[in-house]
Each structure stands twice: as structure tokens, then as C-alpha cells.
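Got a structure for you, questions after.
One protein chain is absent from this view; the other protein chains keep their places.
To keep things simple, chains are lettered A, B and C as they appear, and every chain counts its residues starting from 1.
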Amino acid sequence: MKEYILKVDSVDEKGLIYRITDIILKHNLNIHSSSEFVDHENGRFFFRAVIKTDNDINESSFLGSLSGFIPNANIKFGMKRKKDIIILATKETHCLGDLLIRHYSGELDANIKAVIANYDDLRNLVEKFEVPFFHISSNDISREDHEKQVLAKMSEYEFDYAILAKYMRILSPNFVAKYPEKIINIHHSFLPAFIGANPYKQAFKRGVKIIGATAHFVNNDLDEGPIITQDVISINHEMSWQDMRKAGRNVERNVLASGLDLVLDDRVFVYDNKTVIF
Amino acid sequence: MKEYILKVDSVDEKGLIYRITDIILKHNLNIHSSSEFVDHENGRFFFRAVIKTDNDINESSFLGSLSGFIPNANIKFGMKRKKDIIILATKETHCLGDLLIRHYSGELDANIKAVIANYDDLRNLVEKFEVPFFHISSNDISREDHEKQVLAKMSEYEFDYAILAKYMRILSPNFVAKYPEKIINIHHSFLPAFIGANPYKQAFKRGVKIIGATAHFVNNDLDEGPIITQDVISINHEMSWQDMRKAGRNVERNVLASGLDLVLDDRVFVYDNKTVIF
Amino acid sequence: MKEYILKVDSVDEKGLIYRITDIILKHNLNIHSSSEFVDHENGRFFFRAVIKTDNDINESSFLGSLSGFIPNANIKFGMKRKKDIIILATKETHCLGDLLIRHYSGELDANIKAVIANYDDLRNLVEKFEVPFFHISSNDISREDHEKQVLAKMSEYEFDYAILAKYMRILSPNFVAKYPEKIINIHHSFLPAFIGANPYKQAFKRGVKIIGATAHFVNNDLDEGPIITQDVISINHEMSWQDMRKAGRNVERNVLASGLDLVLDDRVFVYDNKTVIF
Partner (left out) sequence: MKEYILKVDSVDEKGLIYRITDIILKHNLNIHSSSEFVDHENGRFFFRAVIKTDNDINESSFLGSLSGFIPNANIKFGMKRKKDIIILATKETHCLGDLLIRHYSGELDANIKAVIANYDDLRNLVEKFEVPFFHISSNDISREDHEKQVLAKMSEYEFDYAILAKYMRILSPNFVAKYPEKIINIHHSFLPAFIGANPYKQAFKRGVKIIGATAHFVNNDLDEGPIITQDVISINHEMSWQDMRKAGRNVERNVLASGLDLVLDDRVFVYDNKTVIF
């Protein structure tokens, strides 16, 4: 069976689900599963349906009918497909390595098109998996020029998402603006706690009993983008900040992988700097 | 605004949501939120909607229209209301006390109509909260006769659910059959682990590193009813089984309270000895 | 058997455990369990032992021997005893009610000597449990004068800890200084996230996926005292900030209760604005 995903978000108004399901029925299709949410504070409607069918759907005809019926909505519709991603990294192995293994085993529902890093350390690991690796050094070069080179390399690829798998550089607003809602970062703290540099040292100093990690979309404000998922682990007084960092790496890799799963499965809407996730 | 809850479960067929939302729209109503799930293995459709409106809805007219349109469905519809519950207990304070406090503060969205216990120990606590307490001793009496007395007392009340808040007696099939999907138990283990007597001793002996609790509907098979919710906590080698029991009490009271919240909010469907929870 | 608790913290030096256990052995006592931790960054040693014995220990003789042997240490030694606590509250029921029930059932290893509140709302609940309740209004009165009255009332009681069970007033440095390491607060967020007013609104606005609560000792800096314990729960886009607050209440009451258990069991050392917990 073929699987199609329909995502609709719109100003809320009466009868939206009725109209959407009317079109689905008129195309003789059956909803396999669906979710709906209305943000009543902002008057915003979100809907996602999985449609399974033995026949091909004429996507543009379907989309045309639907758009005519709910003219103010953002509508995404198409056959479920494996997404293409690019990974940006620096030196750390744990998140990148985890994605490479998941990619290799088919657990990650995406093609890793390339890895770009500002150090060469990760080349050996990446090339084991026959994924193109590009070292674009950030030494002896302005931030602007470095970003230009990275963007140039990225522009050689078609991709759905760029994943910052411990890319330890802050992206400029100009860079971010090129890929709105397409850049996903793993932040090594339970945001908004410990924004900024070395959250594990901050956590150690503060004496917290739980640390965490956050997967989020990147926007102009560092560490302020829409949060996709978060998780935590307990820590205790015996742990140095290095122990916390080690423990935190497990959370980081898990949170990045599960956040990516949600995004790659077309389950995430971004709105009002937050996410709606079905 | 008034809040109505619509719950539908039905053999799955094409166009169900369309038909439901058609009726809702024809009654000039707006869906505040809705959820849908199809169990494709069993071909079963589940739908729940919250409808908010300034006007009263003619419930029987609405229900009539809907039933005519989806004739094979179980449909529940009505204004959201505070449910009535009866609590059965034995001697332990933690679950009952938690419910009494939540009841007192308004956190528990239910009226506790009465507490029935097979010991008198809890009378003092219950009567502090002006809740009727009935001691029906199970000493020197057959199980059958004891159940008869308990059922007689219960039959004096109208109630939506009977909560076994550490009621340490096994209910006979005859008793359970009187209240299908209406009796909720808190089981002091992470089912299906440690079925039966003294799960904390069993857990201690087995040397597990996590223990839990389970809120479930009661059916004929002891500890085998549909699970509503579960939670766990970590334990370690330092803990005796009494320590585990003490730690477990926290999980028990939390799991019972959160399971009840789901049931009282009309979020739970029971089907195929499992629950669908929106 | 009688149970004694020994707590030692000291500048770290060679042979501390040897010297401590030497004294214990010379008094013909046996260690039931013990824990040790050295904070190597600060050169600080922490030790706690539970000693069980059939005979009474001459506490001052034991303490004298030990102090002579490790002259620079803070030593606490004594028979395990039920602690006395005073609770400060405002209007909210959930934490206070939970403590009252645990107190009633014997789960809370403490005597609640009194409850002091700046509103009268909680009187009815507290008096159900035959605990003295004092309403000291903060209306039409300066912060200073209000604190004076509260302190005056507190001074009528001997107590080990004062618990802020959702006491919604900020304590002055003067107040805090009177009871160092004796005031415990439950903070309705996962510190250091969402310091300050209405953390649930802040969490909602930020779109986080997890919220939490923190039990901590109170010092001069609001929300900056040594953390005892923390816990979290998952939330999602469907929840309003009021839903989050309701869910958060469960975490708050659990975190306060488990933090208190640690303190009342003499397991907590405070040092360098952090806690060491055995």
C-alpha cells in the first residue's frame, strides 16, 4: 500500500475537518489515522492525516480541490518519502556516530547526503559509511567567509533538513534565514536552563540533580528556537562536570535521534516559536 | 461556555469522520479539539471530540441525528459533568488519603459519594472530610456473603466508577460482572511483572532495579484487566522490601490519581482488553 | 534495636575513615551502613554512618572521643529521632494536604508542630488534622512587620525545619539568616529554568516539552539555594498553562515529599551551596 501524508494548518474556522474529510472522501480515500489540534489562544488549526491506498493519488488534483475548499490554509500533501539530510559537525563523535549507525541500519528514515565539519577529525568515521565528508576549516578566516563556504557546499545538495550534530559554532542570522524551519540543533542542556557555553560546568556549579538535552529548530536567537523534544537524566553529588558531560552525551544522542524521527515522519508543525507534534 | 464530550467507537468504515463532522456542523457547533484512532488490526474506529458552545445543545436530537448516520457505532454524548465515585479500601491510607485531599481541594474532578472498607481503621480519616464511611467486616463471613453486603451498600448510591484504593480482596466474577468497565484498581506492581501477592517482596527477591504501579479496569481475571496507566521508579540494592513498599506507595498514589484523571475526563475507551486514551 | 546516625564533614585528610571507624570499634559498635564522599575540588570529606545497637550509647563520651581524634570536623551524632517541623503556606492545598496526610498516616517521619499562613483559607483543612493553624495576614502591613509576627510565632516552637509549602512570599535576608539550612522550599519549576513569577506561564510561552519542580534550602538569593531534589514530567502542545500547572502540582508534591524524606532521614549535607546526599 502507498502512504500519503496530509498536513494542514490554518486560521481556525468552523467546519474545517468536515471540509477536509469531504475532499478525502470525494477522492475515494480512507484516513488511516489523523490528529487535530486547535490553538484557541491564537485561533490556529492544525491537522495531520495519514492516508493509505492501493492506487496512486493525483496529488495536484487533490491539492487543488483542497486548496479551493480551505483557501487560507497551508497545505502539504504527498507520498511519504525518505528525507534527505545534511549534517554539520565539529569534533564530537557521539551524535554523528549514532546517526551514521542508524542510517546504516535503516533505523533513521533519511539519506545522509553529506557531512560538513569545521575540523577534519570526523573524516575517518564518516568515510567508513561511504558518506561524503567535507572539511571547511574555520581557522584564519572570518565567520562570514566561513559561512559563505559552508553555504556554498550545502547549496550543492538538495536536502530537507540540516542537522547540527554538535556543530559548535553559532550561526549568523543570514545563514539561518536561508533555511527557515530546516535547521535542527541538539542543545546540551534542558533549555531554557543553562543557555550558553558549557552547560555541564554550569550545572555542576549550580548543584542541580537533573540534567538534560533539547532538540530544537534554529532561529535567529541562539538557543531560543522552537523546541521539538527534550529529555533528562538524574545526576548526583559524586559526578564531576566531566561525568555529567559523559552522562549528558547519552541524553543528547537520544534526544537528537527521537526529535529527528518526529520531524522525518512529518509530525511536526512550527508555529508561534513552538511546535505542535502529532 | 458549555462543554460537551462526544465519544464514538465503531467498526471502521470509510467516511466516518466526515459523517460525524457533518452532523456537528449541521447543528452549527464547533469542535474545540478532537482525536481519532483506528485499530487496523481489529478494524475498529475511535473518535473523541470536545465541543464548546454558548448555547444548550438538544442532546437527544443531536444523538438521534448521529446514530442515524453511523448506525453501528457506540456513541456517548453529553455535557461534561463531575462524575460520582465510590471508593473501596481496606486499611492503607496513602491512596485513599490522596484522593480525599484532591477531592477536598477540587483537584479530583469527582464527587466521592462513599467509602466502604472491610476494616474500620480508615473511618477517622474519611469522616474528617465529611464523606460517608461504611465498615463491612469480612471476618467470620463467607466471601459470597461479604460481597452481597458490599453490593447492597453500593446499590444505595448512583455512581460512575468504583475505585479500589488498595482494597485487598479479590472480587468474584459475579461482583465484577455487575459493574463492567466501572471498577478501577491500583495494582502495586508494574504489570504483568509480579502478579499476585506481595509484589515488593517478589521484586526484592528478584533484584530488579525498577518497580512500578498500574491502574487498570477490573475484569474477571485478577490483574489481567485493561491497563489505564503505569509508572515506575528506580530502586537500588540498599532498599529492603519495606523500603521498596514505601517508595512504591508514592508511585501507587500518583498512578491511581493520573489514571482517574483520564477516566473522569472521558478520555478512555476500552476495547479488546486494552485502552485507547486520547 | 536502637539506631544512631553519625554525620561528619571535614577538610579532607589521610586516614579519616580509619580514625572514625577506630572510635566506633573502640566503643564496641557496629556500622549498619555507611557512605563516604570526598569533594576533591574543594578538599572536603563527607561521611555518614548508621549504627545499630542493643545498648544505649553514651553520646557525649562518643562525641568527645571522636572530636579529639578529628579536631577540624563538623560532627553530628545522636539517636535517630522524629524531627519537628513548622509549615508556612499561603492558599494552595496540594503540598500542604499531602504533608498532612503523610503526617497522619505516619509516612512522614516528622511532627507537624504548626502551620502558619498569610491567608485563612487553609484553616479548615489543617484543623481537621488537629494541627495548630495560625493566620498572620500580610495585608495592610509592611513586609518587615509581617515577618516579625511570623518569626514571633515561630519562636514559640522548637522545630528542626521550616517548610515553605507553597508559601508565596519572598523571605527577607534577615528572616533567612535566622534559620540557616533549616528552611526548605518547593519551587514550581525545574531550576534554574524559569526563575521568578509564574513559571508555568513562562514554560507555556517558551514551548518546552518537560516541566519540573525543585526542593531546595532557602538562602538569601531567591531560587538560588542548595538543591535537594528535582523531578520532571513530559508535557505537550495540547496543554494550556493551567493544564501545566495542574500537572506540575503532582510533581511539586512528590518532589517536596521526597526531598523532605531525605532531610528528615539525616541524609543531606549542605556545602558550597550544593548538597551531598547519601
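The rule we apply is simple: contacts are C-beta pairs under 8 Å (C-beta built on N, C-alpha and C of every residue); 3 or more make two chains touch, one makes a residue touch a chain.
Remember, predicted model here, so these are calculated numbers, not experimental data.
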Contacting the left-out chain: of C:Leu6, C:Ile24 or C:Ile277, that is C:Ile24
For a quick check of understanding: of C:Ser35, C:Ser172, C:Asn198 or C:Asn273, which residue touches the chain that isn't displayed? C:Ser35
Sole contact to the chain not displayed, among B:Phe37, B:Phe77 or B:Phe133: B:Phe37
Using the touch definition from the top, which of A:Leu63, A:Leu125, A:Ile141 or A:Ile195 touches the missing chain? A:Leu125
Touch rule applied to chain B and the missing chain gives residues 37, 39, 41, 190-194, 206-210, 212, 226-232, 236-238, 240, 272-277
Residues in chain C touching the chain absent from view: 14-15, 17-18, 21-22, 24-25, 30-38, 40, 234
For chain A, residues touching the missing partner are 33, 93-94, 97-98, 100-102, 104-105, 107, 125, 128-129, 238, 246, 249-250, 254, 257-258
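The definition used in the following text is that only the chains that are shown with their structure count from here on.
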For chain A versus chain C, which are copies of one sequence, does the interface use mostly the same residue numbers on each side, meaning over half shared, or is it different? same
In whole angstrom, how far does the Cα centroid of chain B sit from the Cα centroid of chain C? 35
Chain A to chain C: how many Å between their CA centres? 41
Chain B, residues touching no fewer than two other chains: 33
